[in-house]
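Got a structure for you, questions after.
Note that this complex is displayed minus one protein chain, with the remaining chains in position.
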Amino acid sequence: MSQVPLSHILIVSTALFFIGMYGLFTRRNMITMLMSVELILNSVNINFVAFNKYLYPAQLEGVFFTLFIIAIAAAEAAVAIAIFINLYRNFHSIDVEGTGEMKF
Amino acid sequence: MPNYAYIVLIPLLPLAGFVVLGLFGRRYFRRFSGIIGTALGLVAAGLALWVAYGYFFDWGKLNGAYRPIIATDVPWLTFSSGLSIDMSIVLDPISVMMIVVVTFVSLMVHIFSLGYMKGEERFATYYAFLGLFTFSMLGLVLSGNLFETYIFWELVGCSSFLLIGYYYDRPTAVAAAKKAFIVTRFADLGFLIGILILSFHAETLDIRTLIHRLAEPGPQLTSITTASFLGISALSWGLILVFVGGAGKSALFPLHIWLPDAMEGPTPVSALIHAATMVVAGVYLVARLYPVYVYAGPAVLQVVLYVGAVSAFLAAIIACTQTDIKRVLAYSTMSQIGYMMFALGTWRPDGEAAGLGYTASMFHLFTHAFFKALLFLCAGVIIHRVHSNEMKDMGGLRKLLPLTHICFLVGCLAIAGIPPFSGFFSKEDILLAAWHANKLVYGIGLFTSGLTAFYMFKLYFSIFWGRPVQDAGGHHGEAPMTLKIPLVILALGAIFAGWVPFSRLVTYNGLPQESHGIGVFAIAPVTLAIIGVLIAGYLYRRESGRPARAAAAMGGLYRVAYHKFYIDEVYSFITKKIIFNFIGRPAAWIDRNIVDGLMNLLATVIARISAGIKGVQSGRVQDYVLYFFAGIAGLAVLFIYIYT
Partner (left out) sequence: MSASAVIFYMLAFFILATGLLAVTSRKIFRSAIWLLFSLTGIAGLYFWLQMEFIAAVQIVVYVGGIVVLIIFSIFLTQQSGKDLPAPARGRPVVSALLVCAGFVLTRLLLGHYAFRPSGHSVAGAGAGAGNMGANASVGNIGAQLLSTSEHGYVLPFEVISILLLAAMIGCIAISIKIKPEDK
């Protein structure tokens, strides 16, 4: 573990974050957008854990944050899916292009 | 130093009348507004007479000469020491005389209107306007600051507009009011520029200081005489422009076109404004600034002289051909004002007639107020009785309207200059001054006085002699008492006003002058006047074809004079064809297309930009995420790279 400097892990998490962003911008299907959001959240988790391990080895704050983030991500994914199902019932599609009703 | 602050009540009482009657008269005081207005006028007239008595006979003299007294001086807008608009009241011989004249004639008109305008729907408004006019006129004559004069000048014009257009449902009255206002406003432009020129060089707006600086050698006089434009010195320009303003208000040629049309107003209004008081404002203005006019050299005074003379002559010729009684009186007013103006133009610094023109002009102003107001009020009674303004509808009225007949005769004798009526004395002084100054003008004045006698007595004979008109019946008596009292009082004034020792009281330098004997000089004008009366009697005393034959004999000249020398047509041509077409139309085009177009362009551009921007709110979640991310990135850059 000590051979890999902290910055490399941060590069991984940053890259994962921006991959998630790219997916968020590009994907038309709402479920795939949700998947991109999960990637983003995971990149944050990696950051927390890495900081905890490298900078504050005597404490567990990062662990707790990660746990909470995982819990909240789960709740959020559940609610999001519920919304998608509701949308699907009304519009018979979960293409995000079709949901632009609140526009000018 | 006695306290003169009570003098400010004289203009303020009519103003109070205006405010009260204007705001509340319609609803609360409909029938009493006349009484209120008249009561205020009575108090003001009493105060004016009291002040006049005190000034002329008690405390006005210092070292044997009447001096100007500053009654109050309230600094109002002070921009710098040289540009300060103060509200000041100045008493000097002409202003005291004027307040007596104005309040007295105004009082007579108030009383007359009690009966004449009775039953009018807007009775209270009428009295309110009369109060406004009286206030403005009093303010004008009492003001000691040139800009204050201008303010009251405009107010007087405004009151005139309101009163001419009093019957606003008549299109002719509305048109006449507009014409009066526009013509005088146009002249006032000249007045304003004149004020600016004079006050700029004299570095003051206070009249006394201005006279002091521009009529005696000093730095201001040097600066104003060296500055010149098109070869004429700034002083001359200033004075001529001020005179233009006065000429507009006094209906001198060629700015006289509004005065005959102003007869659309009620007859008491014509008596007050367009005979006795407002139209003399121009003469008063020149008299106010007289030392400057005198000192500026002969050129400006020549302008004054000739404009006055031409106006007098022209108006007399036109008056000979008119058939509307009020129009005849209007042109006669213009003619008499011409007399007053050219009297001012005859300045001789020394000799037998030193300063006579000034005194004569003011004297004629004084007497003219009486007999012209008298004539107009009599005309009011006649018109009221006959229900028409045209002379052909009148005739033989001397049996129906005996008192009016006597008073009208008195007025005509006064205006014709028959001794011992008042007009004789003032006209003699004017002709004497003209004789000493300029023989041509004297000749014009002499001939005009003959014409005056002729057309006034033409009017008199046509109305009161000749074939009696069909009486409409149903009129009980001649006129109510409120109509008769002012006639009698004014007639008394017309008879006796000439006996006032004017030359001892009002002179150009305050020193009393001995009045001139009547003497041999009076023979020529009086003879001419009597000849005029006789010709008029011959033509008009009995109904006959003689006037028509005389008119036909003069042919083209008669026609031209009847059409008032086509001056109105010339003005109409200039305004419609030239000004409206070449200036008005392009200006309207610019306003519609460029000014409005600019605004519309601005609106259209904004609408287009808005339509373009609104795509930001696309309703698509991913776009919003993009903006969100862009915002965060921007803020991050800002806070991290720029603020640390």
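So that you can tell them apart, the chains are marked A and B in the order they are listed, and the count of residues begins at 1 in each.
Operating definition for what follows: a contact is a pair of C-beta atoms (placed from the backbone, for glycine too) under 8 Å apart; a residue touches a chain by one contact, two chains touch by 3 or more.
These numbers were taken from a predicted model, which means no experiment stands behind them.
Where chain B meets the omitted chain, the residues involved are 626, 629-630, 633, 636-637, 640. In the full complex, the hidden chain is touched by chain A at residues 1, 3-4, 6-8, 10-12, 14-23, 25-29, 31-32, 34-36, 38-39, 42, 45-46, 49-61, 63-64, 66-68, 70-79, 81-86, 88-89, 93-95, 97.
Please note the rule applied: only the chains that are shown with their structure count from here on.
Computed from the mean C-alpha positions, the centre of chain A lies at a distance of 91 Å from the centre of chain B. Contact residues on chain A toward chain B in their complex (touch as defined above): 21, 24-26, 33, 96-97, 99-104. Within the complex formed with chain A, the residues of chain B that make contact are 614-615, 617-622, 625-626, 629.
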